[in-house]
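Shown here: the complex without one of its protein chains, the others still in place.
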Amino acid sequence: MPHVRVQEAPFDAGREIAALTEGRRDVGAVATFVGLVRDLNEGDAVSRMTLEHYPGMTERALEDICAQALARWDLVDLRVVHRVGPLAPGDAIVLVAVSSAHRGEAFAACEFVMDYLKTRAPFWKKEVTQAGERWVEARASDDDAARRWSEGGAG
Amino acid sequence: MPHVRVQEAPFDAGREIAALTEGRRDVGAVATFVGLVRDLNEGDAVSRMTLEHYPGMTERALEDICAQALARWDLVDLRVVHRVGPLAPGDAIVLVAVSSAHRGEAFAACEFVMDYLKTRAPFWKKEVTQAGERWVEARASDDDAARRWSEGGAG
Amino acid sequence: MVTLLYFASLRERLDCAREQVALPAGAPTVGTLVEALRARDGRWSEAFAPGRDWRVAVNQQMAGAATPLKPGDEVAFFPPVTGG
Partner (left out) sequence: MVTLLYFASLRERLDCAREQVALPAGAPTVGTLVEALRARDGRWSEAFAPGRDWRVAVNQQMAGAATPLKPGDEVAFFPPVTGG
């Protein structure tokens, strides 16, 4: 079962990558994605944000996304770490790391997991801007990104 | 100018990612690739290897690859670290980390840099197997991977 | 009875995070449950008005209007997700 974690604490990308490859000699490739809070969204300055989630379903959704990636590509392992709670610009929100023998699979699976996570995992961002608090709206481009995996697209 | 390094010493992927994002608040995405030595290549057990390179041209080639990525995508920054000298299975050989506002650009540029590095940067691997030492042969699949970026392919 | 959960902007709009409700009669589905919620006061009828964009999970799996419901189910309503 892939390693999935939801936590308030920061994570160390290097340690997550090391944990994925530790003691293994059959891994030729690790593709990693780290998502961070930007100080600008939809044209407005963002001073901080809060990430809400659906405890229980979040872990299930992430495990389901990982299982889909494992079924679709020849991977060695993968892990997902997602933060919740208060975050500031520059903070890392999410890490997806995928190991495989060759790089093509690792890249494709890492991008697939991110695209699915963006549309399927129950997290919601609330930003603080000068105009006050606001819930971040879902992006149509994220739906498009997730959909291409089911339409024989760039995968 | 992107940060490019060729070194014998191991690198810490977490520190490289942190260096790419330190003090920045406009980075929403970091895509990272780490390549490692596998204990199996072309069906033979590999006990160790040596990476030879062409000092001077190596750095130029890597900087040129980075410049192409910067010209092609809207990136914030990128960095490449490549090891040379003696390596063992499980050791990390190469790191490519790309930062951008959004994830699509970061993933595409990271994969592009790896594909070009594999065919354009003057490194040569010599493996030690039970049958003795041998130079690793270039893979046609690496040429194909690099070529797709110039043919309106998956980029 | 089923447990209803509301998240994010939907929770704030309804001023409700969690409640227990009786299932509609017959063969209840997410759709018939939503009709019952829509028949409530202004906040619920507005939040679940036709054309409003909400998502639903039943027992922590993404579901749809046709998904059948049984006593004890956990039904969660929320806006489109924005994680990552």
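Chains: A, B and C, in written order; residue numbering restarts at 1 for each.
Convention: a contact is a pair of C-beta atoms (placed from the backbone, for glycine too) under 8 Å apart; a residue touches a chain by one contact, two chains touch by 3 or more.
Worth saying up front: this structure is predicted, and the values here are computed from it rather than measured.
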Visible chains that the absent chain touches, using the contact criterion stated earlier: B
Option touching the unshown chain, where B:3, B:48 or B:126 are the choices: B:126
Hidden-chain contact residue, picked from the options B:51, B:76, B:97 or B:110: B:51
Given B:15, B:60 or B:147, the one touching the chain that is not displayed: B:60
On subunit B, residues whose C-beta touches the chain left out of the figure: 35, 51-54, 56-57, 60-61, 82, 93-94, 114, 117-126, 135-139
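Criterion: only the chains that are shown with their structure count from here on.
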Identifier of the chain whose CA centre is least distant from the whole-structure CA centre: A
Inter-chain centre distance, subunit B versus subunit C - centres from mean C-alpha coordinates, in Å: 48
Interchain centroid distance [CA atoms averaged], subunit A/subunit C, Å: 26
Cα-centroid distance, subunit A relative to subunit B, in whole angstrom: 22
